[in-house]
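Only a part of the assembly is drawn; its chains keep their places, and the rest are absent.
Chain lettering (A and B) follows the sequence in which the chains are written, and residue indices restart at 1 in each chain.
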Amino acid sequence: MSDIVRFGVSLSRKLLENFDRNITRKGYTSRSEALRDLIREHLVDFEWKEGKKETVGTITLVYNHKTRELGEKLTHIQHQYVNLIISSTHIHLDKHNCLEVLILKGAGKKITAIADKLISTKGVKHGKLTMTTTGKELA
Amino acid sequence: MSDIVRFGVSLSRKLLENFDRNITRKGYTSRSEALRDLIREHLVDFEWKEGKKETVGTITLVYNHKTRELGEKLTHIQHQYVNLIISSTHIHLDKHNCLEVLILKGAGKKITAIADKLISTKGVKHGKLTMTTTGKELA
């Protein structure tokens, strides 16, 4: 396909041998694929630092569903951003603990602001924002 | 409830003022809650470093669903670990790009190994492991 380009990289034999050994352990069968992954990770970091581009993130929340009004509060916050939240998965981890994983698409800055709001809500035991990508720029 | 304990923290006024200003911006309405979040984050990091305890993680994969046999490969890997994977959510980001978010429960080391396998698969554009928790130890 015309969309694929090829270029050469030169480096010391030792560096290459170490890299090859390392990625094999991680399960890579192709050195090019491992390098593309390093490049993509680099680009995703950058995309999020810029803050304005449309990107994709997940917000992971662990909480006790018995905490008074917590579920309502979290739902209330989410409803203010329905245009950004694509989906929400709820897992009953045990009798008390729930995991909620939201998937969001929008400007990095906005997703970060929603994550801050949800994670800072009293009763949320653990919250994390995971920065991934729409995949468009990584074609 | 008898399960709640209280203790005092002493620190300089300046440090406290800076902390309060900062967490207010993040949306916290309670200083105790912000401190508990710092404590929990610390514990979750530690739990994952140990590697053996049961914990919870998500694996986020972005890929082009048209890449030959990629979907099959990813499904094949996942089927080897059905006892660890709780759920999988699939989002069609656009005509080409898919997002798959897996939720897993098990030893941190095992979840990390599955993440390595999936993320290193050729054609996966971006993959990330997010380390969260069962919530049990953060009661």
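By our rule, a residue touches a chain if its C-beta (ideal position, glycine included) is under 8 Å from a C-beta of that chain, and two chains touch if they have at least 3 such contacts.
Computed from a predicted model, the values in this text were never measured in an experiment.
K.L.:
Since every chain here shares one sequence and 2 of them are in place, how many copies does the full complex have in this file?
P.N.:
4
Operating definition for what follows: only the chains that are shown with their structure count from here on.
K.L.:
Chain A to chain B: how many Å between their CA centres?
P.N.:
Their C-alpha centroids are separated by 9 Å.
K.L.:
In their shared complex, at which residues does chain B touch chain A?
P.N.:
Residues 23, 26-30, 33-34, 37, 40-41, 44, 56, 58, 60, 62-64, 86-87, 89, 91, 93-94, 96-97, 99, 101, 103, 105, 116-117, 119-122, 124-128, 130-136, 138-139.
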